[in-house]
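Only one protein chain is missing from this complex, and each of the others stays in its spot.
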Amino acid sequence: MTTATRGPIDSAAHLARLRKRAPLIHNITNLVAMNPMANVLLALGASPAMVHAREEAAEFAALADALTINIGTLSPHWLDAMEEAAEAAQLAGRPWVLDPVAVGATRYRREAGQRLLECRPTVIRGNASEILALERQGSGGRGVDSSDPIEAAEEAAISLARRTAAVVAVTGEIDLVTDGRRLARISGGHPLMPRVTTLGCALTGVVAAFLVDAEDPFAATTAALACYGEAGRRAGTTATGPGSFAVAFLDALYALDHDQLVTLPTLEVSDAP
Amino acid sequence: MTTATRGPIDSAAHLARLRKRAPLIHNITNLVAMNPMANVLLALGASPAMVHAREEAAEFAALADALTINIGTLSPHWLDAMEEAAEAAQLAGRPWVLDPVAVGATRYRREAGQRLLECRPTVIRGNASEILALERQGSGGRGVDSSDPIEAAEEAAISLARRTAAVVAVTGEIDLVTDGRRLARISGGHPLMPRVTTLGCALTGVVAAFLVDAEDPFAATTAALACYGEAGRRAGTTATGPGSFAVAFLDALYALDHDQLVTLPTLEVSDAP
Partner (left out) sequence: MTTATRGPIDSAAHLARLRKRAPLIHNITNLVAMNPMANVLLALGASPAMVHAREEAAEFAALADALTINIGTLSPHWLDAMEEAAEAAQLAGRPWVLDPVAVGATRYRREAGQRLLECRPTVIRGNASEILALERQGSGGRGVDSSDPIEAAEEAAISLARRTAAVVAVTGEIDLVTDGRRLARISGGHPLMPRVTTLGCALTGVVAAFLVDAEDPFAATTAALACYGEAGRRAGTTATGPGSFAVAFLDALYALDHDQLVTLPTLEVSDAP
């Protein structure tokens, strides 16, 4: 049973815990995201490790503090290792985060998404179309009723969270986090963020880092997204394009002062409809 | 039949078409290039996807607007997926670009180069020694007659274009594009470009993005190289080394103003000898 915080979430306290703990995050992620994800985690104060071979993935998952799995550049051996690592993480009581990149694009991805859902992720983080595709498949193709894309994503996220018992985070211009009972919306970030590759994938690692030792995965996920968005907002104040944005973003993550985060005005938590 | 433009090529119009379309570019590329290539395509206004498993490569190639294949870090499963994706792209009427990295270096690469040539690329982009190696192998080892390296590359490019019906782009200090009938030379760029890894590989993605909806692959390829060189020239005005160049280059691609490109003075098109 997790504590169901309903008051404002203290992102600063979550960040302070992460920095003190410097958790080891095991990532089986895509080939494009590996480097930026490692740099994002290091800038934030966590310790990343990329380990994907079946010969060691499960063993390593049990050693690490949290696991992330991202299907961006999938292949059969990797998918097997993902399942084994997810099972090992679960057995060892470690949180793990699923990033279902482009899960609706091909049959192979749809199957991979369903196989990984069965390994019971602690958090699922994706964009609106990924969360919609994942929920639509799992719920037998009925899909959501809403025609408004933001409303549809919210319905899908809540439904997916209730069905899988995972926290679901939908990221985009406005981020959304739900555990099926509560709902948080986080603004922040910057329009240049989608012009830098795999910042979403790297965020999945950040969510995992915030989950370590967290009592409430919903609150930890929300805090992770709030900190990430705040770093993005700050990076955007000096960037002149996606190249300089990526550099300033790492500097901003590194410089995130948790004293300043408590004033973050964009965090709202409410009951899920 | 493509339209054989012989007048000056309007790079600005090609760039404007790309930005309006925001094409989805499917890349099976090398492990070093994946991240820079994705960032270059995003900065320019295209949408990159890296998908390499045989389980989905062909299916995805038919969904995307164009495909690129790069043999930089080759392995057997990847090569199989490359062939299947190239065939699917061709069947779906999508353009695809071959980047024959270091094709002359090992027997494995020489064989891979020939296998992929048989999949009929729309464009082949390489440096002079790669184009020379590819043409020498395919033409039964006769090779070119010229002893001057630039002249030799030009002869090889024209011969390769005529034999394969592909547009051939040879990039270096001065770039060269030919379809066997026409020839364009593009200057621009900056001496720091070869000191940043995989900028050539990323250019292959840019060529693919310019090919989408283009009537004339020769003109589209030439426009792609002109825009890329112009971004390089601009980045070089502020860079103090390869690190700052890479950052400034992404910002310059993002900021490329097509109104300014029409004044680009270095674009010449002539008949191939």
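In this document, chain identifiers A and B correspond to the written order of the chains, with residue numbering beginning at 1 in each.
As a convention for this text, a residue touches a chain if its C-beta (ideal position, glycine included) is under 8 Å from a C-beta of that chain, and two chains touch if they have at least 3 such contacts.
Owing to the predicted nature of the structure, the values given are computational and were not obtained by experimental measurement.
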Touch with the omitted chain, as defined above, among B:Cys119, B:Val196 or B:Ala235: B:Val196
Of B:Leu91, B:Ala105 or B:Ala255, the residue in touch with the unshown chain: B:Ala105
Residue, one of A:Leu98, A:Val170 or A:Ala248, that touches the chain absent here: A:Ala248
On chain A, residues whose C-beta touches the chain left out of the figure: 31, 34-35, 38-39, 42-43, 48-53, 55-56, 59-60, 63, 77, 246-255
Positions on chain B where the hidden chain makes contact: 30-32, 35-36, 72-76, 102, 105-109, 194-198, 240-244, 246-247
